[in-house]
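Yeah, one chain of the complex is gone here, protein chain that is, but the others are all in their spots.
This part shows subunit A:
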Amino acid sequence: MIEARGLFKRYPSRGGEPFTAVAGIDLDVRPGECFGLLGPNGAGKSTTMRMIGCVSRPTAGSLSILGLDAAVHGAAIRARIGVVPQDDALDSELTVAENFLVYGRYFGLGKRVIRERTTRLLEFAQLADKADQRVDTLSGGMRRRLAIARAMINEPVLVLLDEPTTGLDPQARHVLWERLFRLKREGVTLVLTTHYMDEAEQLCDRLVVIDGGQVVDAGTPRELIERHCTREVLELRYDSGDLADLAARVRGGLAQPTETGAAPSPGVQQALAVRERVEILPDRLLYYTDDGEAALADIHHRALSPATALVRRATLEDVFLALTGRTLVD
């Protein structure tokens, strides 16, 4: 579906060093899967998506989409994919049905075909009763579903979604996820960017973690968690005391104490297999362990009892922290 090798995007900046948004990314997206680009704001996700959508030319590297060279066949590729931009890009002055009409014409579709597909797609988007309403009367969640439905007007085999649920309330997010699952079940390949870990875990078969314009690691959510984390995470909150000092004392119980805070390179990280470790966050300690309850019992035993403690499953958020040394939420 998509094959990218050494993708670079540099933007010239006025009177300075050119800005490198994407710095050598390799991607392989297979037919029918949901593929995620995960990373913080400014990591290069959207720029990568724009290049895949053939609206931005790579500065260097090769990019093939649906077996076509993106540098040569941009228009043909755009004709066969669906794009859901971050800000919807709907025309808010037109009605829902008119947005389909306009968009369908961009793909060379006739009025009758557009009308027939619009009915079907509005049902899919659960907006069947909104066809004649102006877009600016719809809620954020409805608009996003509309944008996804509109992107399906050309019956694409590949749909690109740039942060599909950013800015939506939890209920709207779940409705949207469910719709995306349906698309996937029908055989549509999905590529999405997100900075939500739960979204990536929910939706993506495979994903790449991007930071600073580069792929830091790739795999299934489970693989990434297993590679970089323990099975469980014990979150420890203390009312008083220096967290760094407490971390050192908690760490004393680990077989192999490791430095935290700095971000070791993925290679080094894998080599060291630093799975059991303690991370210091501004408000709490994260104790990575395969058995959270046992670790907590041990901590109590060593008279390091926290104010509150929570044992949870490791998530992609923990992977990201392990890979980059920072949390995503900042």
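The rule is short, and it goes like this: a contact is a pair of C-beta atoms (placed from the backbone, for glycine too) under 8 Å apart; a residue touches a chain by one contact, two chains touch by 3 or more; residues count from 1.
In this text, contacts and distances are computed from a predicted model.
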item	value
Which of "Ethanolamine ammonia-lyase small subunit", "Hydrogenase 4 subunit B", "histidine kinase" or "Transport permease protein" matches, in UniProt, the chain that is not displayed	"Transport permease protein"
Selected residue (touches chain absent from view) among A:23, A:68 or A:102	A:102
Candidates A:41, A:62 or A:92 - the one touching the absent chain	A:92
Residues of subunit A in contact with the chain not shown	11, 50, 53-57, 74-76, 78-80, 83, 85, 87, 89-94, 98, 101-103, 105-109, 113, 120-121, 123-124, 152, 154-157, 182-183, 186-188
